[in-house]
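Moving on to subunit A:
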Amino acid sequence: MAGSASVVTLAVRDLAVQFGGVAALGGVSFEVSPGTITSVIGPNGAGKTTAFNAITGYLRPARGEITWDGAPLTGLRPSAIARRGVVRTFQKTSVFPSLSVADNVTIGLHLRATAGFLDVVLGRRRIRDEERRLAADAEAIIAFVGLAHRRREIASALPYGEQRLVELAVALAAHPRLLLLDEPGAGMTSGEKDVVSELIRKIRGRGITVLLVEHDMRMVMGISDIVIVLNHGRVIAEGAPADIRTHPDVIRAYLGTTGDRA
Partner candidate 1 sequence: MLNRWVPVVLVVLLAGALLTPAGFAQAPVKIGVIQPLSGPVAASGNYVRMGAEIARDWINARGGIGGRKVELVIEDNKSDPKEAASAAEKLIVRDRVPAIMGAWGSSMTLAAMPKLEEYGVPMVVETSSAASITKRGNPWIFRISPPSEMEALGLERYVAKLGVKRADFLAVNTDWGRGAVGAFGDMLKKKGAAVGAAEFMDQAATDMNAQITKIKATGGDTLFLTTAVEQITLVMKQAQEQRLGRKIITTGGSSSPTQLIKQAGAAAEGSYHILFFMPWFPEAMPDGKLAKAFVDEWNKRGHPFEGLTEGFRGHDGIATIAEAIKAARKDEPKAIRDALWKVSLMGVNGPIRFEKDGPAGKESGQSKPSIFVVQIKDGKVALPDFLAQK
Partner candidate 2 sequence: MIRLARGLGALLALTLPFWLANPYFLHVVIMAGIFGVLALSLNLLLGYTGQLSLGHAAFFGIGAYTSALLTLRLEWSFWLALPGAVALTALAGWLIGRLALKLRGAYFVLVTISFAGVISLVSVNWMELTNGPLGLPGVPAPELGPWSLRAKSAYYYLVLAGVALSYLVCARLVGSRIGRAFLALRENEPLAESVGVDVTHYLVLAAVVSAGLAGLAGGLYAHYTRFVSPEVFLFTYTVTMVVMVVAGGKGTLAGPLVGALLFTALPEALRLATSWQWQMLAYGVLLVLLVFFLPRGIVPALAAWRARRAS
């Protein structure tokens, strides 16, 4: 997996998204430094997933600019954004449900294959070689996320935690340079969460920048280099995990107020 820590950055400037007149994001700006694990946190409805959707082309922002590697992503379709190396996962488990784990990952390898219609229909040899290579790549990725023993099984029949791993494998197969993970730990047992945390570190180790949205603070605080806190569609804090945990605005946003109401 290419793309080591270079000058590549994701920059979000003044991003605003409206849903039927209601501002879901009211002008958010942040940057993601290469080679880091950056987390976006915030209470429910803070606009985290909305930001993800806008960055990856699933939502059209009302205003603002998103640049990746110096070039704007705004207005591109999700598949075009993926082609530029920005790949995401989804909050709700999102696999290709009735296909096997291996097929799931091989679909993820779409961009790494080149076969066109004629190549396929004419059954060219090049394609057979390519298919073999893809199968090997898929095996490697499945092994990387630790699902080698599950490769023939149907994705939707796997336990939840393993489905999330399939999802991660699919995203990795798409050759990301920036990987956006939307609540990778949601609904997992703490043991499973540890596995995912470890995986995320390994992914960063391969030179992939990670941006994640997560609710589990133990997980966030454990793996993040930088934490960005959103509330009511705005950034309220940004910094290292230790600073965030004691930040008064963050505590108020999360737990409400203890005694006297502000």
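For anyone wondering why these and not others, all candidates are chains of the complex that A comes from, given by their letters.
Keep this in mind: contacts are C-beta pairs under 8 Å (C-beta built on N, C-alpha and C of every residue); 3 or more make two chains touch, one makes a residue touch a chain; residues count from 1.
Source: prediction; values computed, not measured.
A.B. asks: Looking at 1 or 2, only one should touch subunit A in the complex. Which number is that?
C.D. replies: The answer is candidate 2.
A.B. asks: In their shared complex, at which residues does subunit A touch candidate 2?
C.D. replies: Within the complex, subunit A contacts candidate 2 at residues 56-58, 77-80, 82-83, 87-90, 94-99, 103, 106-108, 110-111, 113, 115, 117, 120-121, 123, 127, 131, 134, 167, 170-171, 173-174.
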